[in-house]
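The block underneath contains the structure these notes are about, expressed in structure tokens.
Every protein chain of the complex appears in place save one, which is left out.
Each chain carries a letter (A, B and C) given by its place in the written order, and its residues are counted from 1.
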Amino acid sequence: MFFASDNGGPVPPQVLDALARANEGYASAYGADDITLRVTQKIRTLFEAPEAAVHLVATGTAANSLALATLCQPFQTVFCTPVAHIHEDECNAPEFYTGGAKLTLVPGGDLMSPEALEEAILSEEVRGVHGPQRGPVSITQATEKGSVYSLAQIAALSAVAHRYGLPVQLDGARFANACAALGCTPAEMTWKSGVDVAVFGGTKCGLMGVEAVIFFDPAKSWEFELRRKRGGHLFSKHRYLAAQIEALIDGDLWRDLAQRANARRARLQAGLETVADILGTPQANILFARLPRGTHRRLQEAGARYYLWDGTLEGPDDAPITARFVCDWSLPEAEIDRFIALLND
Amino acid sequence: MFFASDNGGPVPPQVLDALARANEGYASAYGADDITLRVTQKIRTLFEAPEAAVHLVATGTAANSLALATLCQPFQTVFCTPVAHIHEDECNAPEFYTGGAKLTLVPGGDLMSPEALEEAILSEEVRGVHGPQRGPVSITQATEKGSVYSLAQIAALSAVAHRYGLPVQLDGARFANACAALGCTPAEMTWKSGVDVAVFGGTKCGLMGVEAVIFFDPAKSWEFELRRKRGGHLFSKHRYLAAQIEALIDGDLWRDLAQRANARRARLQAGLETVADILGTPQANILFARLPRGTHRRLQEAGARYYLWDGTLEGPDDAPITARFVCDWSLPEAEIDRFIALLND
Amino acid sequence: MFFASDNGGPVPPQVLDALARANEGYASAYGADDITLRVTQKIRTLFEAPEAAVHLVATGTAANSLALATLCQPFQTVFCTPVAHIHEDECNAPEFYTGGAKLTLVPGGDLMSPEALEEAILSEEVRGVHGPQRGPVSITQATEKGSVYSLAQIAALSAVAHRYGLPVQLDGARFANACAALGCTPAEMTWKSGVDVAVFGGTKCGLMGVEAVIFFDPAKSWEFELRRKRGGHLFSKHRYLAAQIEALIDGDLWRDLAQRANARRARLQAGLETVADILGTPQANILFARLPRGTHRRLQEAGARYYLWDGTLEGPDDAPITARFVCDWSLPEAEIDRFIALLND
Partner (left out) sequence: MFFASDNGGPVPPQVLDALARANEGYASAYGADDITLRVTQKIRTLFEAPEAAVHLVATGTAANSLALATLCQPFQTVFCTPVAHIHEDECNAPEFYTGGAKLTLVPGGDLMSPEALEEAILSEEVRGVHGPQRGPVSITQATEKGSVYSLAQIAALSAVAHRYGLPVQLDGARFANACAALGCTPAEMTWKSGVDVAVFGGTKCGLMGVEAVIFFDPAKSWEFELRRKRGGHLFSKHRYLAAQIEALIDGDLWRDLAQRANARRARLQAGLETVADILGTPQANILFARLPRGTHRRLQEAGARYYLWDGTLEGPDDAPITARFVCDWSLPEAEIDRFIALLND
């Protein structure tokens, strides 16, 4: 009954197989190997973007920070939501990689609204040289709260950003879950909706640790490579990153894994709804729920693992707490059912 | 006939097996998993350092830069040789991670001499607030040129550094090769010789990409962790890093692989010596040799892969060029013999 | 009728005289001159802090950023209000000087409340290595909106900060105005109320450009000096900075100038109140007022200079706009009276 995160589960067998296959003979280092060249093409094909620059890194924080550093001058500001991973969970990595840029928190929840974005943009750069200058807009799809932007919403945000000449970066740590939820293509969810740079996250989808950063305009590709190297994120034995993500792309495994994870969240949600309030409208593989504390205590004692998001373990039984549940692709349905049974005990 | 690098070969089967074994069930993320806890202990045991702080990262550049950033203020300077990897091959990563510290190049070759180090230390911090302040001393073992410091030499360098209150960092991308060459223990080559922070390189030894950074005094362990996170180098699925390095440590596989690589260099050297001048005194798995250009051209055409280090492909046949040969653990002896036969054709 | 800022007026004659007197013969450079040594003592005496480290810089942005960089690690966050100068008006200088630290905006207005500060502190460092770590608390006295913290309020904020082991930095660009408004001593407004590092602003008080940064605990004095130098803020002809601030301190000129500026604000306020709404409780030399747009247009046409803070020039006459008025020490009372007469026309 592991609902703590989508970074706690195993990788699918295809990934281990791909690593074993990649482990043959000698290969050029630093990304000049055949697998990297091949998977670069496959990612371009997947995104219907034959000119795109594709770079692999091992962590989401690296992917976001390097992408933003390439898009953002140190005297600019990045627009994001108050719950964005780049703001809350990267220990100032974007500030570090950009050389000291700021993050402007667009008021609202996890889904940025075009109106709030425009207002935030208007509120910056009105102080001339004194305030930070406007920089990229960073959105997260799916969000840290499990919401998913519709294609129209992404397009509307991009339109606002582009009206002010600002590039749009998409943090896609859960890109696959969002894409699966929308039933759209990667191209539709990115450049066809105005996204300039996308992170296609492999780690939370089922890899050991690989993210692809895709610049639909390749003009800054070399700069990204230099920044990746000086960040210590260029792997010498690059084939092992490439092999993993190739396994994810071949046969659309990414979509399959994401659909599984999303379906498990739906199954869990259906069970939870009888005793808990579901917050927001979960569409990916995450949900937040308000439970009676007594229930929470009982679940914990039975071995269920998930995050207590708001509230404390101590207190009256009937007062509600908020918990976060994340479903990994690997989560057995039987475990969910066992959890639900426990819930209804 | 692949002598281009020790980052182009496959990983030994033990590593793939370890990854497969690690791929069971759920594990806590970000280094709180059982394998990480276990391998941390094993590394402490290997280094006879029960209090040491051990941190894993995926690349050597990350290992060096994060270690130096933890030891060095931005207004200080790092002492290293002119051919140090941190100076020549990390695209300013140490400058980036330290927030703009300087590197002072201690004159000499790849093996820093205690006298030259002391002179360099004395030449800094004489300008008060105007010049950079003295920071850590970084040495490379084995060096980029294939030399290996004796234990006495490391101790002498450490003594100089400590006399001025400076910490010693050891870049051990080829730690195993040096340790095998010296026939000493990891403890002897590090803290027993005065090293304060060591990088135990797994990647060039045979892993996909894992390096252990070991602080013998754990006081700055938490600062390192924060710097690792904000550098994007904290892996969520940390068990896959830990499993790799555990495979390397179990049964002293690291020493076995390093001995193999060193022995292959010796075999290659014996063959080369008949037609080429060997530069310096190779002790690890690297050698530099001066060959007639005609021989070089013939080898290249026959498919041998190694780096032309100094000189050009074009020019008279009998003029010498310098080439670098690196032997991976996986290099078949038959390939070396084929190469030598070709050489003597 | 210049109410645009307190950085647009002339310096008092004492400052020019002091520069002329300082301009005799040869002096040691970089702060080793007699005037600097003397004024350092005078500032220590003024602040009743015989051990304090005193450093001079030429701009408020430098003073704040260097102080914060000395107090804050790059993986930490600075607590300040949403209208703090360090957040809004320094083009990311704190982020730059700290090497990429974050600014956490404590919700509320220009006067930070101890409760809001504590809540903000509690909300950080709950994410372990993922979020930024808690860093210094920065308060502004007088605030950018013209409010002045009482001594009790400063003490309460310091108590919260110190409870969590965090240092308190006071941005005193308008230190003199606040101190004059409170009728307290500099010591009372700083270390006696728990402030660890204070900026004593000379520029807005009447100098050409000098700020004193005072560390009541001198332990980090040398680090500050190194950071000042590498920021390009160490003046070679340091006596000209020192002479200016000596002029300000001798005979408590700073208090006299500040009282004048505050009194002019009060006179202006009294006149404005008949036709405008005064926002907040101005205590220093700044006030914000809501005026009918028609009145605003008439004032502008008559040559009055002040900032339109909120609203636009175009629009119906009777709709209100918000304007900022700042009174310099040099503002002739007759100009205020002329402005008020115009207002009542």
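The rule is short, and it goes like this: a contact is a pair of C-beta atoms (placed from the backbone, for glycine too) under 8 Å apart; a residue touches a chain by one contact, two chains touch by 3 or more.
This one's a predicted model, so the numbers in the text were calculated from it and none came from an experiment.
S.K.: Have a look at C:Phe47, C:Phe175 or C:Tyr240 and name the one touching the chain we're not showing.
M.R.: Among C:Phe47, C:Phe175 or C:Tyr240, only C:Tyr240 touches the chain that is not shown.
S.K.: Can you tell me which of A:Phe2, A:Tyr26, A:Phe47 or A:Phe75 touches the chain that was removed from the display?
M.R.: A:Phe75
S.K.: For the chain not shown, which residue from C:Leu16, C:Ala263 or C:Leu308 touches it across the whole complex?
M.R.: C:Leu16
S.K.: Just to verify: which one of A:Arg21, A:His130 or A:Arg163 makes contact with the chain not shown?
M.R.: In the complete complex, the chain left out is touched by residue A:His130.
S.K.: Identify the residues of chain A touching the omitted chain, counting contacts across the whole complex.
M.R.: 30, 73-75, 99-100, 129-130, 133, 223, 225-227, 229-230, 234
S.K.: Touching residues of chain B against the unshown chain: what are they?
M.R.: On the chain B side, contact with the omitted chain comes from 74-75, 77, 88-92, 95-96, 98-103, 127, 129-133.
S.K.: Going by the touch rule given at the top, which residues of chain C touch the chain that is not shown?
M.R.: 2, 4-5, 7-11, 16, 19-20, 23-29, 57-63, 65-66, 90-93, 96-97, 203-204, 208-209, 226, 229-237, 240, 305, 328
To be clear about the criterion, only the chains that are shown with their structure count from here on.
S.K.: With over half of the numbers shared counting as same, classify the chain A/chain C interface as same or different.
M.R.: same
S.K.: If I superpose chain A onto chain B using their CA atoms, what angle of rotation comes out, to the nearest 5 degrees?
M.R.: Going from chain A to chain B via C-alpha fit gives 180 degrees.
S.K.: Whose C-alpha centre lies nearest the centre of all protein C-alpha atoms?
M.R.: Of all chains shown, the one whose C-alpha centroid lies nearest the global centroid is A.
S.K.: Quick one: which chain's Cα centre is the longest way from chain B's?
M.R.: Result for the farthest chain: C.
S.K.: Between chain B and chain C, what is the gap in Å from one C-alpha centre to the other?
M.R.: For chain B versus chain C, the centre distance works out to 51 Å.
S.K.: With centres defined as the mean C-alpha position, give me the chain A-chain B separation in Å.
M.R.: A distance of 34 Å separates the two centres.
S.K.: What is the distance, in whole Å, between the centres of chain A and chain C, each centre taken as the mean of its C-alpha atoms?
M.R.: 42
S.K.: Taking each residue of chain C in turn, which ones touch at least two of the other chains?
M.R.: 74-75, 99-100, 129-130, 133
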